[in-house]
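Supplied in structure tokens, the structure appears directly below.
Shown here: the complex without one of its protein chains, the others still in place.
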Amino acid sequence: MKPFQHVNASTTDEAASLLHKSRGKAKLIAGGTDLLGILTDDILPAYPRTLVNLKTIPGLDSIKEDSKGLRIGALAKLSDIAGHPVIKDRYPMIARAAGSVAMPQVRNMGTIGGNLCQDNRCWYYRYPNHLGGRLICLRKGGTICYTLTRDNRLDSIFGGPEGCFAVCPSDIATSLVAMGATVTTTRRAVALQDFFTPSPGTILDADEILTEIQVPRPREGSRSAYLKFRLRKSIDFAMVNVACVLTVEGGLCREASIVLGAVAPTPWRAKGAEDVLRGRLVDDAAAEEAGQIALANATPLTMNKYKVAIARVLVKRAILASA
Amino acid sequence: MTKFHYIGKPIKRLDGFDKVTGTAKFMQDMEVPGMLTGKILYSPHAHARIKRIITDKAERVPGVAAVVTHNDLPPGIDEISGLEPGMVLPPTAVPPYLFRGWGLQPDAIVRCMGSPVAAVAANTEEAATEALGLIEVEYEPLPAVFDAEEALKPGAPQLYPDVPGNIVFDWKQEMGNVENGFKEADLVFEEVGETQPQSHLTPDTRGAIAWWEGERLVICTATMSAYPSLLPAMAAAFKLPESKVKIYGPPYMGGSYGGRAFNEACFVLVAVLLARKAGRPVRVKLTREEDMLALTRCSTRLHAKIGVKRDGTITAVEYRAFLNPGPWFYPPWVNRYFTHLFKVIKCDNIKARATLAPTNIPFSGGPFRGFAYMEAFLVAQPILKRISQQLGIDYLKLLQQSFWRTGDKVPNGPGRYSVLSSSGIDEAIEKGRQLIDWDGPTGPDEYIGAGYCLPGSAQFPSNVILRLNRDGSIQLETGVIEIGAGQYTTLTYMAAEAIGAPPEVINMTRSFDTETQPWDGGQRSERTTYSTGLAIVEAAKELRQKIFNVASKKLGAKADELELEEGVVFVKADPAKKMPLSAVGLPIVATGAFVPDPERPWASGPVVSFVRVTVDKETGQVTPTKLVILNDVGRAINPPVVHTQNMGTLSAGIGYALTEEVIWDSDGRVLNANPQFYHTPTILDVPDFHSEIIEPVDQIGPFGAKGAGEKVLTPTALAISAAVYNALKTNVNTPITPDKLLKALRKTE
Partner (left out) sequence: MKQRTSRRPTVNLVINGNPQVLEVGVEVQPWHTLNYTLREVLSLKGTKVGCSHGGCGSCTVLREGKPILSCTTLTIECNGASIMTIEGLRDTSVMTAGGMRGTTTGNLHPLQQAFIDNYAFECGMCTSGMILSAEALLNSNPDPTEDDIKEALSGNLCRCGVYPNIVKAVHEAAKVKKND
């Protein structure tokens, strides 16, 4: 890695102020599992002058439950979330999603905030500088998105509103959005689904810090399922992931929340599929139909039609698993 | 049956202590006092001419000791042939110019993305990296070609002025009469298939430390062919006698799998040039991404046509192959591919043509755990499956037609045959059939497949020296490096057995050293146990004779009346008359050699894999659930290590069949040079596994041993591919990823 300075922050205000004063020359570091890879490969035109360490801020990694629901500090480690007894018991989908990230070592280092704010995994965006030069793609201020005319097998099947077709790679985002999570930053509180933007990825201003994630208590009687599709059973990012929360009463679906991940630049809510389930008996036919509807508006690129098929099946299976 | 004292039973590995305690030294752990860090600048173009390269700013960075470019290459480097002793070139081939394609090129043309353009040596990595960023290069991009068949078309971009039409070789041969064979056939089937490049992903990446001591060149690197390839290449490059080039290895190699063979010279050269210019030792250590660009398994395309009678008899086979090695063209090992075309399907009438055309894809063209057999059979196999299906013949029966058995004359190179010394194939098939329950029921979406391979083996010389110390201990000197397959243990125990001394008193030299240790053909093609083993047996004979000559005076018996067992020399007729080895009292040296002889029968062991997989036809995911490997190794010197080789190579076979592929795009850019996106199996991806050793009697190898390791990859990948064929009734090129499988399903439905 090229040189940088390193500052331990002791409060979020201090960290925000350091970001503000640096005028874009400072970056936050939490678990570091994403950032240090980016710096090692030197993929961005601007290399940070300073890293501001959030891990030294007391209390930012707490996990609490109150009457409203779960409150997870942005610095909570993925392994602590995956193994937390309350989360495993009452929010099992979140534990599963956190436990499906990368590999055990990464989960012992990576934080929930970092997982939500991680940069995308597009092969072109990530092409290492030391292998002949980084690529200045559209997302980095260049003029073209390389995937469109080249290899797009892993990219969005629901378009690229800002011209970038990289998908949101977060496993945990999918499940949190499906649970109706909200987030707090040093500047505002928003629904998690509004936290994400196609490019640059989140609504965070240059000097704004994600501090907490809130997950409302699941409805009485609701069930959930999280499915992650990948080539290997460990290490890999999702090709597609699906989170589904259903409330079924008397055999009929009262409430449905279905979110797909790794299919679009932000977590993708399958509203049509949710609508078609409400008031219906949740059986194979309904799940199949919901899967069809969820992907009906997909606009796959030249090499990723298969993701549409996989996503459709995963939606169906997630519905049946949570019925 | 011969009774053995030391071999044939479980032996704890001698490298165990070093490896479980972290004290084992690999290339990444090697250091030399005063060494600098070398870093390489790579090409951003697949094909371009370097018009200008300015290094002044880089040279002025504090801490930088040297910057090298193509201008620093020794003259004539692009004319150095890497032909190894015993390797046969196709008749019309361009010589195997070792330094062409990847690395600094004297004609200032880069021929693939990720080929070195310049390099820097500095006292810190930070300074070297900073300097790389200050080298200014002006390129003139040239048109590029990425497909071997395209490269052969008129008007295709040309890679080398002295390789007109991009033809490195175009090799044709016919055995029997193929035209008549097809006339005899009732049915003729055709298939076209492609095989992908696989990354060796060796756990330790490539690295070398080089320095000059006046006109003496010293190189430390972990290579599997120091003597046959790297040594002559370096000597020729710098016009030195081989005796003035010392190449030695770290005690252990962090994985090879074929990836540490011929091409090592290309990147070692960078370290040597930097060291020469800096006047200091320089270490070049590739990052994982660089390493993945520095060689992959060769990609191929094969058109196969097979004629068959209604009873399943194969009457004619015709192959047309295109090999795409990237810009490198090092054909000797590709001979194997051509050889195997005459071997995978047993038939009297075979015609084959293989063309090797350089292209601008990233550096491919490498050997890899049994390259060639699988590549050829992956395309022939779906034809056999179709024959089996259409004619209603059990697939195993059809496959058995192509088995080579003890005493068979196996085609082994153009116009050459070798007699197979032994074959346990029938026993393997019978056992495997039962273990996988071939005729038994299958679960929902479960399919069974079988694959078979009779590997090639490289015939290179080996030499060893045995030294008896005055205390009765023994030095075993070889040019062998432990690549992980248990070489130190196997060879030490073979020496113990052959000499008649306890393994505890024998020390085998760790790694090769071309200055002090004898020539060895390298740790490849399953040759070490066999070739170096035979050299050990010969040296042991000489050592015993010399010991007996000395002992005969002391024991008052003739030399031929003596025996040596478990470290004690005794009179055969009167075992009470004895003395320990330490009583010999004289240092003794003995040597042994293995020299390949084409007339000698060929010791090669067939291997069979059986697999059960589930195929999720909705998502396209294939999951192996059970695997059975049956490996004919002749005599297993250390049976548990044969099992480890079986399970290890099988894992790479699963990867090849299902997930592993180096992906490049239409610009020739490698996109997944990173283990996060290069999907080699994890512990969760390897299924329930059963390994069997088949040990037919063999009179050729040392103690009846044959090779054991790399061949298991081939039948495993074949078996998985065959099982998926059974699910889809159509072939899917490897790796069988969901996108391809779903596409194939859409076509068949």
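In this document, chain identifiers A and B correspond to the written order of the chains, with residue numbering beginning at 1 in each.
Criterion: a contact is a pair of C-beta atoms (placed from the backbone, for glycine too) under 8 Å apart; a residue touches a chain by one contact, two chains touch by 3 or more.
Bear in mind that the values here come from a model prediction, so they are computed numbers and not experimental data.
Participant: Pick out which of B:S364, B:N463, B:T649 or B:T737 touches the chain that's been left out of the picture.
Facilitator: B:T649
Participant: For the chain that got dropped from the picture, name the residues of subunit A it touches.
Facilitator: Within subunit A, the residues that touch the unshown chain are 1-6, 29, 32-33, 36-37, 39-41, 51, 53, 55, 79, 102-106, 108-109, 233-235.
Participant: What subunit B residues would touch the chain not displayed?
Facilitator: Residues of subunit B in contact with the hidden chain: 12-13, 15-26, 28-29, 201-205, 252-257, 287-288, 483-486, 640-641, 643-645, 647-652, 674-676, 680-684, 686, 689.
The criterion applied here is as follows: only the chains that are shown with their structure count from here on.
Participant: Using the touch definition up top, name the residues of subunit B that touch subunit A in the complex.
Facilitator: 39, 42-45, 113-114, 126, 129-130, 132, 287, 289-290, 293, 618-621, 658-659, 663, 665-667, 669-673, 675-677, 679, 681-685, 737-739, 742-743
Participant: Applying the document's contact rule, which stretches of subunit A touch subunit B when the two form their complex?
Facilitator: It comes out as residues 2-3, 41, 121, 123-124, 127-128, 130-133, 149-151, 153, 229, 231-237, 239, 303-306, 309-310, 313-314.
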